[in-house]
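All protein chains but one are shown in place.
Let's look at chain A:
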Amino acid sequence: MNPLQETHLAIGPARFRIALAWKQPLELLKRLYADYPDPDDGFADFTVRLEPDKPWRRFIRPSVHISGDFWLPDAAPLPLEQGLLAAEMGMNLQMALGWRRHLLLHASTVEKDGRALIMTGLSGSGKSTLSAMLGERGWRFMGDEFALLCPDTGQIYAFPRLVSLKNSAIAAMQKELPDDRFGPLLKATPKGDIRHLKPAAEAIANMHEPARPALLLFPRFGYEPAIRKMGQSEIFVRLTQASTNYVALGEAGFRALTEFVDQVPARAIDYQSGAEAEEIINRLWDELAS
């Protein structure tokens, strides 16, 4: 069998070695991550391996099996055309299961004037789309998947991977941005249609700059516009659910999260369009962001 080919990626504080059995997704990764700093010392926090689940699957109806330092035993392989998605899922999986330096919140983050807006919610809430949209409108995109909360300083660190645009968000962003910012359209993936978007140059250049958390939002797409205050208990519980490593961090995670809940104003917002969300977000930012 041919040896795996590999590339190294540094995304925020995390460094990955991605090893693949096929050239096409490797070239795609290299193109989309070309502007990211090159971790040239060869060290990696995690390894992601993308290989055929059976030897003949390299050639016949090729399918990509995701493994690495951490993996899920029952993860279904993806067709080779979705190799980029497999790489992104593999990196997310390593972070979700293995990262210990920060409290991980499943949330998107954008920054302005050194202050971070964090948006968390269930899949379909629009947090990823909103962060991509704001990232093109005067905010610095810090990530659409994980906000990294530092237990020592309370600052948020960026993890600005490619943005994973889904379904109707794809057309909306394609209208605004040049084609070279996008990966290929991946149709009918397990998460619907997906097209990856390269973050703005500023987001990549400043990815090591942390930001102080200033506003937390729980967006929900598809409902009449509304803003709801939330109690600290509800915020705390929802953030423990949104964190993949809260339990693993023990006392450090408890102290980081309770301090975050004490200090960061939070609201639940409902919206039906990007323009509506942007208006609500700007208003709350002016009123509440400390």
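Miscellaneous remarks
The criterion applied here is as follows: a residue touches a chain if its C-beta (ideal position, glycine included) is under 8 Å from a C-beta of that chain, and two chains touch if they have at least 3 such contacts; residues count from 1.
Heads up, the rule we're going with is that contacts and distances are computed from a predicted model.
When the listed names "NADH dehydrogenase subunit M", "Lipid carrier", "PqqD family protein, HPr-rel-A system" or "CoA transferase subunit A" are checked against UniProt, the chain not shown comes out as "PqqD family protein, HPr-rel-A system". Interface note for the absent chain: among A:D179, A:E224, A:E251 or A:D286, the touching residue is A:E251.
For the chain missing from the display, the contacting residue among A:S123, A:S168 or A:Q232 is A:Q232, taking the whole complex into account. Touch with the chain that is not drawn comes from one residue among A:L9, A:L162 or A:V261, which is A:V261.
Residues of chain A that touch the chain left out of view are 231-233, 235-237, 240, 247, 250-251, 254-255, 258, 261.
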